[in-house]
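Here's the structure, in structure tokens; my notes come after.
Missing here: one protein chain of the complex. Every other protein chain is in place.
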Amino acid sequence: MLGIALLGSGRMAHVYGPKINAHPGMRLVTIFNPNLQSAQRATADYGGKAENALDKVLADPDVDAIVIATPTDTHLEYVEACAKAGKPIYCEKPLDQSLERVDRCLNALAAHPVPFMLGFNRRFDPDNSALQAAVRNGDIGDLTFLMSWSREPAPPPIDYVRRSGGYFVDATIHDIDLLCWIAGEKPDEVYATGSCLFDPQIGQEGDVDATMTILKMPSGCMAHVNNSRSCAYGFDQRLEAFGRTGMLQTKNLRDDNLIRWDSDRTEAAMPLKHFFLERYDASFFHALDEFHKAIIEGRPPSSTAHDGRDALAIALACDRSRLEGRAIRPDYL
Amino acid sequence: MLGIALLGSGRMAHVYGPKINAHPGMRLVTIFNPNLQSAQRATADYGGKAENALDKVLADPDVDAIVIATPTDTHLEYVEACAKAGKPIYCEKPLDQSLERVDRCLNALAAHPVPFMLGFNRRFDPDNSALQAAVRNGDIGDLTFLMSWSREPAPPPIDYVRRSGGYFVDATIHDIDLLCWIAGEKPDEVYATGSCLFDPQIGQEGDVDATMTILKMPSGCMAHVNNSRSCAYGFDQRLEAFGRTGMLQTKNLRDDNLIRWDSDRTEAAMPLKHFFLERYDASFFHALDEFHKAIIEGRPPSSTAHDGRDALAIALACDRSRLEGRAIRPDYL
Amino acid sequence: MLGIALLGSGRMAHVYGPKINAHPGMRLVTIFNPNLQSAQRATADYGGKAENALDKVLADPDVDAIVIATPTDTHLEYVEACAKAGKPIYCEKPLDQSLERVDRCLNALAAHPVPFMLGFNRRFDPDNSALQAAVRNGDIGDLTFLMSWSREPAPPPIDYVRRSGGYFVDATIHDIDLLCWIAGEKPDEVYATGSCLFDPQIGQEGDVDATMTILKMPSGCMAHVNNSRSCAYGFDQRLEAFGRTGMLQTKNLRDDNLIRWDSDRTEAAMPLKHFFLERYDASFFHALDEFHKAIIEGRPPSSTAHDGRDALAIALACDRSRLEGRAIRPDYL
Partner (left out) sequence: MLGIALLGSGRMAHVYGPKINAHPGMRLVTIFNPNLQSAQRATADYGGKAENALDKVLADPDVDAIVIATPTDTHLEYVEACAKAGKPIYCEKPLDQSLERVDRCLNALAAHPVPFMLGFNRRFDPDNSALQAAVRNGDIGDLTFLMSWSREPAPPPIDYVRRSGGYFVDATIHDIDLLCWIAGEKPDEVYATGSCLFDPQIGQEGDVDATMTILKMPSGCMAHVNNSRSCAYGFDQRLEAFGRTGMLQTKNLRDDNLIRWDSDRTEAAMPLKHFFLERYDASFFHALDEFHKAIIEGRPPSSTAHDGRDALAIALACDRSRLEGRAIRPDYL
């Protein structure tokens, strides 16, 4: 039984709390928040002790591992502290929006090598992981094309956009990580372009709300991403992998699998009403489970801090490509 | 080039006229109707001579074969005359609504053995014939279940219902012929039940507008038919064949193959707006082509007068089963 | 928190044990088996006390409700004892294979009216319940046709067949319950036919391994069931509801939602490798949850002992119809 301290008691903590409780090999020991009242409200829901002193959390012998679900700009500080304390770390993505601060995380982890897992939860969606496994298994031969669709139901509040690091760093980074993970390689160069078609305020911030991106891999495989901040029929999430001997596609997950026929439309499904917390609900559990398994089996978790750095470098290159109108080589380590 | 005399200039003649013209091995020589003006209106559209004397048509050396597309109650008279004249006959189904009159047709054809084809056009629909070919080829092994859906967009006029011979003889007979043809056998016994759920006038005539039927084959294979005189989303036509090693299904044909996603319905197609003349348009051409090929190749056409008698005997047994509440053995020859 | 005593420690108990543990409003207090060692092996997996004396279980003040997951022929005895003890009962279906013994259960429950739920778990499958809710909500208008497909991957051992009560009582009873529940009515009469096409031993027992059934409802709605003890592509479970204004269909659930294209087959899914425990895994949890909710809310559970008697009466009528070749009125109370 792994004793878990959950750092944070905001939105993502409310995602992880019930999943830690549901995991047969984990128990929630502590919920930490500098604001003790917030931590106490979360422990009322999920159990465990509320705590607002991080050193006490890290000194607690019942705490075997840490799940960081705090705001992005605090990740660096907490990763450094937890690594120094020798605690295995699961950190909600992104590590940080700045390559320089991500590199400080990597340095801290190099100095204090604890098991570390970055929460790229979409890898752990059952359909995404089935597709990746089939590709890595050679089911469709060498890859020619990979494609990822990620279209959000509606634009976020403009304050969120301002703090997001830009659309590529905020959203495309998920597709980038998935595609590199499926391909088993990372792009030599990327090209991206974008438009502001849905919310003029986003354009006024210098950002875009619809993008197309191409990643060119060393093997010659090409990957395409299209992202949109608005989608009339809901949260559209699809993958397509085209290889020498076949093709694999994922479909959107649905609330129910009813097929509807009437005088207006036939063989129809309902719109995709869920957003990412519901759509990827199972993936958060499977991600925690990978963290648990890696610790138990004494091996590094499969989604690493370096994967996070690579995805960020690629997303930043996309942004630069959009501004410069040319293919850009990401700034890898 | 086969010279064709088309008997009839009503609705079905307007189906066959253009198809005879489009067939590279047929030419339309004559259109016959006792009402000469009606025949002339049809020749204005499709060419050929208009004629109201059947003996002249049958004596014309340019007439190599006959297509009978007249009202059902005239089929017997014309088949007898054409057979006596030694002309190959394509006759629109049904031969007749009465087993006794069908048997007179069979006797006439036995006395004057000309190539004879009954126009069970749905066999010649490309998807239906692909399914039959796959089943006969053993693609799914010995059959366990066959299922046929045939639901019409809207009830016909009550006058049509009165003259129809009842729902089983009018409509289920198509499914019966298809299923026996696919199975390669005809049922030992049938059970059918029905309701009047759409048009109370149909019930007042003692008929039904929704039925379920089971055909039990000598091999043990069971076939199900469901028929409805009304269908909110259009003309629904499907088959399913379940065998020892697999299953085959046909889908509805559509005007276009667009898949539509919007805020109401996703992955949707449009309703099935066509009725049988449009839905089975290609099948009439392929049926004529089988007639043509059989004559050229000197072999009997694949859809015979006996097939028509069998289907009628089964449909009549369904009607009796509905009234008696028990399985009935059809009155085969 | 409802304290649960689980009667039985065989296969079905291993289905319910983990689901009781996973339910936030239930805790497993006791596992009962006359064979104490078997009960102890189960408590090693799921916790709780092992017990082999039923009176002690029923006297335990920590036991708020009973889940009966013992062999069918013991249900009557345990239901009578639990009802007498005033404990709410969830009983795995069927209540019994004999109408006479089912009626004794009903009498016991009438004499000692405790909350009682029969485990017709397939109602609680998310897709089945979404279809039922849509139908009851009038989404497709008055029903014309209902259809249920239930085809099993492979025939059971012949010993199982011998004790099964016949194919209709063993298997069709599930489809019967679903269809009556969806339709909101039970049939005036039923017709069924069957064949032995897969396992000749089943035929030697006088039973069949493939059946087609029609249920005729008082409203005129007709329901079709097809059942098969063998299915080349796995466990095929589908429903179709056709009403005045539209149609609803359920699709088979799958392990993954990948669509596969290669040089042999395109747009393909994998076979349906699961059998009922995996396919309906979620439904057992949802069924327990309904039991829990009904107790908490002080209302009768939605799946009643009378529903079980009706389904059995209908299944027995199917069997008789098969033997007599005519429509049979079920022996309702």
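Chains: A, B and C, in written order; residue numbering restarts at 1 for each.
Convention: a contact is a pair of C-beta atoms (placed from the backbone, for glycine too) under 8 Å apart; a residue touches a chain by one contact, two chains touch by 3 or more.
Keep in mind it's a predicted model, so treat the numbers as computed, not measured.
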Could you tell me which displayed chains border the chain that was left out of the figure?
A, B, C
By the document's definition of touch, the residue of B:Leu36, B:Ala85, B:Leu99 or B:Met247 touching the omitted chain is B:Met247
Given the contact definition stated above, which residue among C:Ala53, C:Ala110, C:Met270 or C:Ile296 touches the chain not shown here?
C:Met270
At which residues does chain B meet the chain that is not included here?
22, 126-127, 130-131, 134, 139-140, 245-251, 253, 255-263
Could you list which residues of chain C touch the chain missing from the display?
232-234, 252, 260-272
Please output the residues of chain A touching the missing chain, sorted low to high.
140-142, 144-145, 147, 151, 189, 191, 193-198, 210-212, 214, 216, 220-222, 224, 226, 228, 230-233, 236, 242-247, 325-327
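What we mean here is this: only the chains that are shown with their structure count from here on.
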By mean C-alpha position, what chain is farthest away from chain A?
B
Taking each chain's centre as the mean of its CA atoms, how far is chain B from chain C in angstrom?
42
In whole angstrom, the CA-centroid distance of chain A from chain B equals 59
On chain B, where are the residues touching two or more other chains?
232-233
